[in-house]
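Read through the structure below, which is laid out as structure tokens, and then see the notes.
The complex appears here minus one protein chain, its other protein chains still in place.
Up next is chain A:
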């Protein structure tokens, strides 16, 4: 049996997490002025083009990068070299100025952003008109509405979990789980903002998955703590926590490891568009595991300490 003092560093880990979250959000909002823009959340321009056979995805990506245009390039059909290009609204000004650089002879006057972008593309890639299969300005798939629903959802979920866990076990465990869940979400959001990962439907899926994983993880640890505290009131609560975490450590490592195998497979596999999804999941699994041990357990202990002090 391992004997590690997990709760010894509780004040350090708690402040460390708080620091990371605050730092992440400061960088996000002060340096970048908020989360990255994405087509799914803010809308933007979407075109589908058929490129000459000698052009590849990296050509396109290189071009957009060199011109400082935020673009997502999706390969729709391999045989015909058809790509979908999603351009964020943040790049409209860049497109505007690039459009003005097209020689007069090659450019038709137009006012809409999407027209100008198509002309830019056609000029740059010498595309005949019929190779631009579609082009339109699209609205957000998710966005304002989702953020609102998301927050309501999170709060309601937390409330229900608090209630269920309070009834099934004790309030301190419920409270600690809820705080740890908030911690996980905030930590991941801080990372998304810090790295300016574009929010998208897959990212939402990843966030939801890590939420589910994290709940699961906390409950397993707390169940063991609760079981071990039966009839051991004289034992220091921190000891019980340490023993319980040690007992479940094998399981924690195993489950984290198996989950990570699948996630890493996606990252290594090289599905470009799934990379963000897998990355967030990987981070989520690590954070979820970390917070069960170093956030949730210590918080329940601190709650216990405060309560005892008050009533003694």
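Keep this in mind: contacts are C-beta pairs under 8 Å (C-beta built on N, C-alpha and C of every residue); 3 or more make two chains touch, one makes a residue touch a chain; residues count from 1.
Here, contacts and distances are computed from a predicted model.
Missing chain, UniProt protein name: "Protein translocase subunit SecD", from among "Protein translocase subunit SecD", "Dihydroxyacetone kinase subunit DhaK", "NDP-sugar synthase" or "Branched-chain amino acid ABC transporter permease". Among A:15, A:65, A:152 or A:239, only A:152 touches the chain left out of the display. Screening A:36, A:215 or A:297 for touch with the missing chain picks out A:215. Touch with the chain omitted from the figure is made, among A:54, A:79, A:104 or A:130, by A:79. Looking at chain A, the residues touching the absent chain are 48, 74-79, 84, 134, 139-142, 145-146, 149-150, 152-153, 156-157, 160-161, 164-165, 168-169, 200-202, 204-206, 208-209, 211-213, 215-216, 219-220, 223-224, 247-248, 250-251, 254-255, 257-259, 261-266, 268-274, 277.
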